[in-house]
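Sharing a structure here in structure tokens format.
Yeah, one chain of the complex is gone here, protein chain that is, but the others are all in their spots.
Entry: chain A
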């Protein structure tokens, strides 16, 4: 363990803003990359299901 307290950990020896912004942006991008394809998949399946139902009724 390098740090002695939470405050020290958050401060990162005066480099806090740099370290945390870099990790924050990365986390955001990684989460976006998981969420976007999942949403796209759900939207696609819903629209395809609608299309299939229309075709069955027609």
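We take it that a contact is a pair of C-beta atoms (placed from the backbone, for glycine too) under 8 Å apart; a residue touches a chain by one contact, two chains touch by 3 or more; residues count from 1.
In the analysis below, contacts and distances are computed from a predicted model.
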| item | value |
| --- | --- |
| Chain not displayed: protein name in its UniProt record ("Alpha-D-ribose 1-methylphosphonate 5-phosphate C-P lyase", "Sarcosine oxidase subunit delta", "Lipopolysaccharide export system ATP-binding protein LptB" or "Heme exporter protein C") | "Heme exporter protein C" |
| For chain A, residues in touch with the removed chain | 1-3, 9, 12-15, 18-19, 21-23, 25-26, 29-30, 32-34, 37-38, 40-42, 44-46, 48-49, 52 |
